[in-house]
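The complex appears here without one of its protein chains, the remainder shown in place.
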Amino acid sequence: MSKEQTVYIGGLGVISAIGNNVAENLEALVSGRAGMQAMQRLQSVHKDTLPVAEVKVSNDALAELAGLPAEISRTALLSAVAAKEAIADAGIELPAWRRGFISANSVGGMDKTEDFFPGFLQDAASGDLKMVAHHECGAVTEVVADALGIKDFVTTISTACSSSANSIFLGARMIRQGLLDVVVAGGTDALTRFTLNGFNTLMILDQEYCQPFDENRRGLNLGEGAGYVVLVSEAVAATLNKKPFCALSGWCNANDAYHQTASSPSGTGSLLAMKGALKKSGLSPEDISYINLHGTGTQNNDIAEGTAIATLFEGNYPPMSSTKSYTGHTLGASGAIEAVYAALAIREGLVFPGLRLQTPMKDLPFSVTTVLEKRKIDHVLSNSFGFGGNCSSLVFSRAAFNHL
Amino acid sequence: MENKQELIHRLKEQIIKQLKLENKRPEDIGDHDPLFVDGLGLDSIDALELIVLLQQEYNIKLRSAEEGQDVFRSIDTMADYILEHSA
Partner (left out) sequence: MYIQSAYAVSPQGSFNELLENPAQYRGDRLTCKEPDYSKYIDPKLIRRMSRIIKMGAAAAMECLQQAKVTMPDAITTGTAYGCLADTDQFLTRMVEFKEELLSPTAFIQSTHNTVGAQIALMLKCHHYNNTYVHRGSSFEAALMDAMGLIGEEAAQTVLVGGVDEIIEKSHAILSRFDLYKKEGSTETLIGGGTKGTMAGEGAAFFLLNGNREEGSLAKLDAVQNWYKPTVPVATLIEDFLKRNRVAAGSIDLLITGNNGDARYGGQYEALQQSVFKGIPSVTYKQFCGEYPTASAFALWMAAHILGTGQVPGVEGPAPKRILIYNNYKQQYPSLYLLSAC
């Protein structure tokens, strides 16, 4: 069997509560600056009790950055800003290649729908239909695909909090299948009252700033943002003017099949996803230099994920942290935002510290990294798990790339 | 305040409605039967629904899902909790 071709990451784009672009995000990760604070932009009765990690930019300013109208969904605006950055970063001439845009989100244009709804409930003939025109998850993707001029392949994945990890490996699969040369892949989600109240009914929102993998963790903080990577084939990589960040060497999508929202105590799905991703990349647990945890800060996630890691790594634990302690949980965007951080960890040779850890979890034989560590990073494992038992893990690897 | 027996009966009706236990009648649920796993077979999502029920019908607010574990052991423990915490 011939060796499968390497899929490289040629460009990165991100917008989150800790910065409006890759450079700002990296600076915040290095200096340990978190993005959550009292709610500023989102209008909710919970604004004084539930801190969130908002992108610190108005819709008008985002529209300016994105080159799109300000009245469309914030989810699309965030997506366009990050996707454009990723393409510019790759320095790629898109029209020369068969190209795809694979995005992900959890609630589409819900930020507009929830503003439309009160009037509509009063009178079914009222309300501006433009506000629901981008309600569908796919509609958000299309606004951006059209702005980028990508149409060879366009799709949207929605598997709750693992969505954009899935869009990234789908892009890599399609390149390996020979269907596409370049794929802009990632995800986006804006904060909405719908998701804020939804997570609030589950009683898993922390009223303070979240403390992933802490014994006394209380829950998660919601965040918003978007992240994209530009995946390129070997042939495309050879034409770029800079060295790729890394390769996407492994991935796996598995299902916990235990409960609608909760993870199984043994972390079955998480374990299968991590094992599968390692197998795909041809690596062993000891090859992993850093784990970017799903690490939401809920009781249930962290013990399930931690137990799965304890099982898989058996005493030989690499440094690990949850960057949700900076960005909050950005749902459909989180897998992609964390993919950008994984690529940065490899390029910069950095382990980003987890924030606010006070007491390591008693039931786990390891603890998350709390200080910035400079070291050579060869392989990063990144976890993204969601409702419905959807568990996906990705492996990013330093790429031997001799072209430049 | 009504007596405990009346409260228990009403609570059973409310639980059946809130949790959509369509093939259950109040008399099918024993006052001391465990509500979770072995007994009525409820799960963690139902526990959250019961927290909403307490707040909506009895104006009693639990602070966390963990607190519910003791309160929701059985219909009897729920009724006691409501009687203790109703103003």
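Lettered A and B in written order, each chain numbered from 1.
Quick note on the criterion: a residue touches a chain if its C-beta (ideal position, glycine included) is under 8 Å from a C-beta of that chain, and two chains touch if they have at least 3 such contacts.
Just so it is clear, the structure is predicted and the values come from calculations on it, not from any experiment.
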For the full complex, which residue in A:D189, A:D256, A:D302 or A:E338 touches the chain that was left out?
A:D256
Cross-chain touch to the chain not pictured, restricted to A:L65, A:L78, A:M174 or A:A399, is A:M174
Per the touch rule stated above, chain B touches the missing chain via residues 18-23, 41, 45, 48-49, 52, 55-56
Missing-chain contacts on chain A, rising order, are 44-46, 106, 108, 113-114, 117-118, 120-121, 124-125, 129, 132, 136-139, 141-142, 145-146, 151, 153-160, 166, 170, 173-174, 176-177, 193-194, 197-198, 200-202, 253-261, 268-269, 272, 386-390
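The rule we apply is simple: only the chains that are shown with their structure count from here on.
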Need the CA-centroid distance for the pair chain A / chain B, whole Å please.
39
Quick check on the complex: what are the chain B residues that touch chain A?
43-45, 48, 51-52, 64-65
Which chain A residues qualify as touching chain B in the complex?
201-203, 259-262
